[in-house]
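Pasting a structure here, questions to come.
Of the protein chains in this complex, one is absent; all others appear in place.
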Amino acid sequence: MRPSEWFCEWPTPATAHLFRLRQMVATARTPYQQAQIVDTDAYGRMLVIDGQIQSAAADEYIYHEALVHPTMLLHPAPRRILVAGGGEGAVLREIFRHPAVEQAVMVDIDREVVALCRAHLSDWHQGSFDDPRLELVIADARGYLAETPRRFDVMIMDLCDPCEGGPARNLFTRQFYEIVRARLAPGGLAVLQAGDVGVSMSESHAVIFNTVGQVFAQPRSYRAFIPSYCTEWGFVMAARDAALGACPPDLISRRIAERRLHLRFYDAETHAAMFALSKDFRCRRARASRVLLDDSAP
Amino acid sequence: MRPSEWFCEWPTPATAHLFRLRQMVATARTPYQQAQIVDTDAYGRMLVIDGQIQSAAADEYIYHEALVHPTMLLHPAPRRILVAGGGEGAVLREIFRHPAVEQAVMVDIDREVVALCRAHLSDWHQGSFDDPRLELVIADARGYLAETPRRFDVMIMDLCDPCEGGPARNLFTRQFYEIVRARLAPGGLAVLQAGDVGVSMSESHAVIFNTVGQVFAQPRSYRAFIPSYCTEWGFVMAARDAALGACPPDLISRRIAERRLHLRFYDAETHAAMFALSKDFRCRRARASRVLLDDSAP
Amino acid sequence: MRPSEWFCEWPTPATAHLFRLRQMVATARTPYQQAQIVDTDAYGRMLVIDGQIQSAAADEYIYHEALVHPTMLLHPAPRRILVAGGGEGAVLREIFRHPAVEQAVMVDIDREVVALCRAHLSDWHQGSFDDPRLELVIADARGYLAETPRRFDVMIMDLCDPCEGGPARNLFTRQFYEIVRARLAPGGLAVLQAGDVGVSMSESHAVIFNTVGQVFAQPRSYRAFIPSYCTEWGFVMAARDAALGACPPDLISRRIAERRLHLRFYDAETHAAMFALSKDFRCRRARASRVLLDDSAP
Partner (left out) sequence: MRPSEWFCEWPTPATAHLFRLRQMVATARTPYQQAQIVDTDAYGRMLVIDGQIQSAAADEYIYHEALVHPTMLLHPAPRRILVAGGGEGAVLREIFRHPAVEQAVMVDIDREVVALCRAHLSDWHQGSFDDPRLELVIADARGYLAETPRRFDVMIMDLCDPCEGGPARNLFTRQFYEIVRARLAPGGLAVLQAGDVGVSMSESHAVIFNTVGQVFAQPRSYRAFIPSYCTEWGFVMAARDAALGACPPDLISRRIAERRLHLRFYDAETHAAMFALSKDFRCRRARASRVLLDDSAP
């Protein structure tokens, strides 16, 4: 007899991914989005926003280590950190592993999603919401950053894809990245999740990369395969003050050791794998010239 | 109104991938397997064997370049090539780009699948079946290799996964790899497709890697993300005479230039991305100790 | 290993029916609709228009006998017959079984669908398109009926549901039924397919019934379960000159015998089953008061 409940994700109208369900844990329709937490056989618990898998118990470590550590390690002493989005709390978890961190400001627009994650995704946040170094701000990240006088050493943008029509519409434009850059301390670094790069690279990664490149000198793309997404996911890293060069493997290994990080996915060889881009990836990225502006988004 | 025919692939009983169909082109139930050719919206034409996608028009170049070129380029002058499996003819297509190639022997057990591919996958083989350098042998690859006195510079095993219960059962064992090694000319190299490495790496890649390592000194794993597979796919490369070391990027670039190869996916940076393995990949591979023997397979 | 192509019908956004495919036989995108012919394991060949199953080899006899014979038998001598729609040719097949028939005029708007059916659905039409009694008119049924001076003994409307946005939009309104009534000969009868009556009776059957009742005295609903539709299907029968009363079983049996009809589904007991309506059916039908007018449709 066949088990028979399925979660169905539609990355495009012509493709679908099905995951057999054990349980539908919780649902919230907030003013901003629809959030669901489901338990699947293949990947365990999943957070789904507006029908799109955000992270899954079995491999969220890949996504979150890939998003957080390359940038955190590249900074010699990341003390003040900004997280935009990242409601699961797993970005915080990874940030707080770095001993230099004195304060992390997390700005998320959706109080209900944060509460949902706090209640049901304890394996994700592992208590990070209770860390005294955390300042949690429920607000629009753009509005917050436009007004705060603070400066950050590392800024991590873990925001839903702008093409989805969600609340992140103004968080992928040139104007937003100008605000971000203005909030970086000297030597500061920024990183953002930057879309699906698998299925013939939906234009969105290239557009994000181009847009960031209007504000920052030579940002860098990198990517990791996330099994539960069934695709490779892209990221973009940028530095306030200088073009980003290649990161020597020795530096990564030394800092991982100094900071006593015990990671599952990321190390120097993983870094090399993520930052080396295949020829077709580079070609496709080069073909797209569009830039997102406030008026044109998405 | 929604178009409504779908091809459904079940990588596991708890997951499925759906692809909207334009057409079911052809089907063959051979003595060895069930083969289908379908046209999908997302990835164009697909060859499906026993329910598993073998390659798709939109991204077969990734799979076939990844399978063929790292090994062909590492060999200074690959003249005689053996292909086991590879019914689509796309492995041949990539081989014949290398000007040194004098002869390619392709051994495939399933005459009907080869005929089906020849008829319907002309974008794959691009006439390679008519190349005078090709010798096509319809036979069991193991039996052929056990009896032929020939030696090959490069041997490429493009065989269906052994776990599927298909005809490739005896083509993944230590005894088979001993036969392969015996058929390599001095300086010869072998490469094989080696299973899904995405979904928490089904044990099969590690088992193949371990088994190859019983016969060859220090084989190397590498992998590429294949969008239509919705996962990363693994490969194992091995050398007859010595441990495989890292391949200098300069060497790859120089040989690509010398051989005037115009590739879409593979180059020196792609090579670096494929051969750098993430920490969790290496850990999971290290945990599996099983080896496939003739008696134990699969 | 699981066969893996499926035809998927979406009767509502919250339900779907899947049928395993053997083959996609033919597709046509005409100026009016999208037509597909597919072969399924469960029901054999199917004609699908705009994503909705029209009829299937395994049970089209139920639909077509239910549509044609109750009305044909109620008429003592049906000589001139009008069919609107009915591209498969199976309505014709059933009509021509009645020995009194001298002429059948079939009016279908979609030349390509008729050609597709003629080519691929020979088990449906069984040569009826070549019957000398047939006059095939490719035209809009409404325009044709508004202009023809002909009168018919029986008029059969086998038209796609008006709610689907297809070409039948003006063929379910009060004004259309007035045209139909005007074209009936004295003693003439009309019948029409009248929508899904299963899933809590989508309002459409009741609306059709009400609209017919604006023009004809006391039409009658009846229904039959069509397995490949996964639901009961409704029909409405109406008489030009008088209210329709119950049809005595003896009359049906006698006329079936006189006309030497060899039917698979329909007989006097089947008639009783189709015309007896459950209490909830009658209640739901009574609750809907809407009528379709040319301006209001659908």
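Just so it is clear, A, B and C label the chains in written order, and each chain counts residues from 1 on its own.
Rule of thumb we're sticking to: a contact is a pair of C-beta atoms (placed from the backbone, for glycine too) under 8 Å apart; a residue touches a chain by one contact, two chains touch by 3 or more.
Everything numeric in this text was worked out from a predicted model, so none of it was measured.
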| item | value |
| --- | --- |
| Full-complex contact with the absent chain, from C:Ala119, C:Ala217 or C:Ala273 | C:Ala273 |
| Hidden partner chain, residues of chain C it touches | 6, 12-20, 40-42, 58-59, 61-62, 198-200, 224-225, 227, 230-232, 263-267, 269-270, 272-273, 276-280, 282-283 |
| Positions on chain A where the hidden chain makes contact | 1-10, 21, 23-24, 27, 34, 36, 38, 48, 50-51, 164-165 |
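FYI, only the chains that are shown with their structure count from here on.
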| item | value |
| --- | --- |
| For chain A paired with chain C, centre-to-centre distance based on mean C-alpha positions, whole Å | 56 |
| Distance from the mean Cα position of chain B to that of chain A, given in whole angstrom | 34 |
| Mean-CA-position distance for chain C and chain B (Å) | 54 |
| Touching two or more other chains - residue numbers and ranges from chain B | 2, 6 |
